[in-house]
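Have a look at the structure below, then the notes.
The complex appears here without one of its protein chains, the remainder shown in place.
In order of appearance the chains are A and B, and numbering begins at 1 in each one.
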Amino acid sequence: MKILGISSFYHDAAAALLIDGLPVAAVQEERLSRRKNDAGFPVRAIEWCLGQAALEPQELDAVIFYERPALKFDRVLMTLLRGFPHSWRAFPKAMNNMLGEKLWVRGVIAAQLAVSARRVHFTDHHLSHAAAAFLTAPTESAAILTADGVGEWATLTLGRGRKKAGGATTIDLMREVRFPHSLGLFYSAFTAYLGFKVNEGEYKVMGLAAYGKPRWAREMRRILQRTDDGAFALDLAYFDYHRAVDAAYSKAFIDLFGPPRDHFEPIDLSTALGQHYADIAASAQLVLEEVIVDIATSLHRETGLADLCFGGGVALNGVANARILREAGFDRLFVPSAPGDAGCALGAALWADRILFDRPHRDCPDHPFWGPAVVSDDLARLAAEDGFPFARLSAAERIDQVVEAIASGEIVGWMEGATEFGPRALGHRSILADPGNAAMRAWLNRDIKFRESFRPFAPVVPADQAETYFELPPGGARLGRFMSGVFPVRPQWRGKLAAVTHVDGTARVQVLDRGMAPGLHALLIAYGQRRGMPILLNTSFNLAGDPIVTSVAEGYSTFRRAGMDMLVADDVMVRRQRARQEHVLEEVA
Amino acid sequence: MYPVHWLVWIDPHRRARKLLQFAEVEADGARDLFRAAEVVQDPILRRRFFAHARDEVRHASLFRTRGLALRRRLDRPGPDHVLGDGLLPGERGFDRLNVEAESMSALLAFIHLSERAASHSFAAYGAVLGHDPETRAVIQQIARDEEGHMRYSRVELSRVAPGQANRALWASRLRRLWRAYVRTALVMADMIARLILTLLYFLLLPPFALLARRAARKEPPGWHICNACRNDRTGGQY
Partner (left out) sequence: MIGRKGRLRRQLIIVGSAPGTIVDLVRGMWRSPGGRRWMIPLVIFLCSVGVILTLAAGVEALAPFIYSIF
């Protein structure tokens, strides 16, 4: 059976193709359109997925959309009605939006793919998140927690799932918290307040939080209250997202926390104002953690299960994830490589296969590499045409040269095999550098990635050596598989891992299993033999504002723009020759 | 247009806002050009686009630096965007250029005309900025670069489409005109739709709003039975 899963229209559109119960391809639209967080209908992603299996759209048995548009319309309309008359500005925009396209998803899919509308199905947004988390995880029975901004009505769900290879699958979502009460929107309001883009800058809030003290925690608890039944509710007087189009927080919010950060001005942590914003970030982070850990703890008590599968945008918060693992009582915490809306394309397809069509479960390969592969010949051609020195290398030569380059302080673009599905670079589209050089972090932020100085970088370490360098709780290695947890760096190594140790002594470590990315694993081992620590700084291969690179041409372009020293795409390696390149650029400018 | 430009640029709020908007436009243009460099097969064009893109990055930085310097002098900087921003042709950069979908000659013709429009606009702005020599220096420097971009794109157009350059330019002019009309039509449609929907809001919604509020009172915050439990085996839209 051939099932296409689609997520689109809000943020991070994606497509995923499932054949006979197993993923064949999955990719975010932004990786192909080159527009960050592209929310449009994912034509390119669908086309690429179908191309991987040499399928025409008409050969699909089913297309499944990751949420129910009519139920979403119900929520939007009901919210606008409840906000009357304050919602008068939001009403025309929301209706234009919903009625102009988003409500008619069945027709949009039928029109774009030329498939019968009868073959287009829908599932709940949070069920897609749950399926993406549970059906890809190597566990037979688990509690399920999903949390994000909002789906149709739900913003957070609790449930449990059971599956067995060759057998039936069940996912029972037991209860939910409904819009407008939302942990995701609570955090997004602070993202906006702190001058970052909503749905994009939440990482920055988490990074900034480490510089602050939770001085505002009491106020935060006042606006994010706990209900008697163990859920939570927002004091809506402090928020505006439920009645305005372009405002997340209200005047009362500003009265409480002070004026929002001017997004044109950088955060200067040496000033009182900069520290104030860091304190706000720390307080929001702390209170979010308290609530989510408490909910996860009660879910553990209720289900008695050892494993938790966590999906939705909130599951990208690695600090909260690590606390859940440490404190909620679960032995293992599974967060998929794409816990956000993009991952819902895969989740919806898996849900349709296992539950809508009642087909037996098949274990999914436990890796994130479902996107387009590297074509190294393209790099050789580009380098030859532009007069850059390049070489075709054996695996051993490649590792030797990359190790040598990184050990001597160079920055390497590393492209290997298929792209990752999800927001993290997990070793196939990465920028690699020396983790021990403290100046490297500032340099990478300022000159290579062009991003804020306070943002941390992540390390990657082989799984069997992770505990030597990082304080991993039981189950920590699993959470670190897709870089989903933030853990303390052991104090004795912090000085030697200065470029990847955040200001609070932690790191969002990727714990690399050899089977997942053998090339990068071999590189880590070789680097360990050369420098004593098998750890590299691993950051996504992109510049600020761009999606992670997909093709070699994009990697090559980014390599040149960012002033990196070396680019490796499978077996082809290109080096920078500064003098020559500057000459070439002057020639044509 | 001189009095209009003078009026626009004499206001320090608008001046700062415009420079920061130009920075965004130039940064977007740089992205489009880097993308063009990534997809083009011709190595000479690739280098040209790459060099051009780097110029746009530099322009974005110049505009931003100057815009921020002006903005910091203001007590209340005001909103980032207001109605009517970006309506002049030279202020829209490459205007949602879909690089992959264009032929090389169409792309070059489009770049040439966009750069020409920008160059003319910047020259006109420079002429009314006598009261702000620093901003004028930035704008004039960028206007000179735009002239260079105009020239290279015209030369390359003649190279990649010999004998068809004029046709490509006319086709591109017509497309720009068509786009300008469509943009105006969409702005008008959007305004009409908003007006109609706002009228509906106030005429039609009040009784429903009362019922919705009453329904809301019956839904206390906290846990609810999952929507997904109701009909998760139907694959329906609600």
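Here, a residue touches a chain if its C-beta (ideal position, glycine included) is under 8 Å from a C-beta of that chain, and two chains touch if they have at least 3 such contacts.
This is a predicted model, so every value here is computed, not measured.
Undergrad: Which one, A:D61, A:D74, A:E410 or A:E471, makes contact with the chain that was left out?
TA: A:D74
Undergrad: Which residue among B:I10, B:L74, B:L177 or B:I196 touches the omitted chain?
TA: B:I196
Undergrad: Of A:V24, A:V43, A:V245 or A:A373, which one is in contact with the hidden chain?
TA: Answering carefully, the residue with contact to the hidden chain is A:V43.
Undergrad: With respect to the chain omitted from the figure, which of A:Q112, A:Q401 or A:N437 is a touching residue?
TA: Result: among the candidates, A:Q112 touches the missing chain.
Undergrad: What is the set of chain A residues that contact the non-displayed chain in the whole complex?
TA: 43, 46-47, 50-51, 56-57, 69-71, 73-74, 77-78, 95-96, 98-101, 103-104, 106-108, 110-114, 117
Undergrad: Against the chain that's been left off, what residues of chain B make contact? List them.
TA: Answer for chain B: residues 181-182, 185-186, 188-189, 192-193, 196-197, 200, 204-205, 208, 211-212, 215, 218-219, 225, 230, 236-238 touch the chain left out.
In this section, only the chains that are shown with their structure count from here on.
Undergrad: Can you list the chain A residues touching chain B in their complex?
TA: 34, 64, 68-71, 74, 78, 80-82, 84-85, 88, 91-93, 95-96, 105-106, 121-124, 126-127, 152-154, 157, 159, 172-178, 181, 227-233, 262, 264-265, 352, 355-356, 382, 385-386, 545-546, 551, 553-554, 556-557, 560-561, 584-585, 587-589
Undergrad: Hey, which residues of chain B end up touching chain A in the complex?
TA: Within the complex, chain B contacts chain A at residues 20, 27, 31, 34-35, 37-39, 43-44, 46-48, 50-51, 54-55, 68, 71, 77, 148, 190, 193-194, 197-198, 201-202, 205-206, 208-209, 211-213, 215-216, 219, 221-229, 232-233, 235-238.
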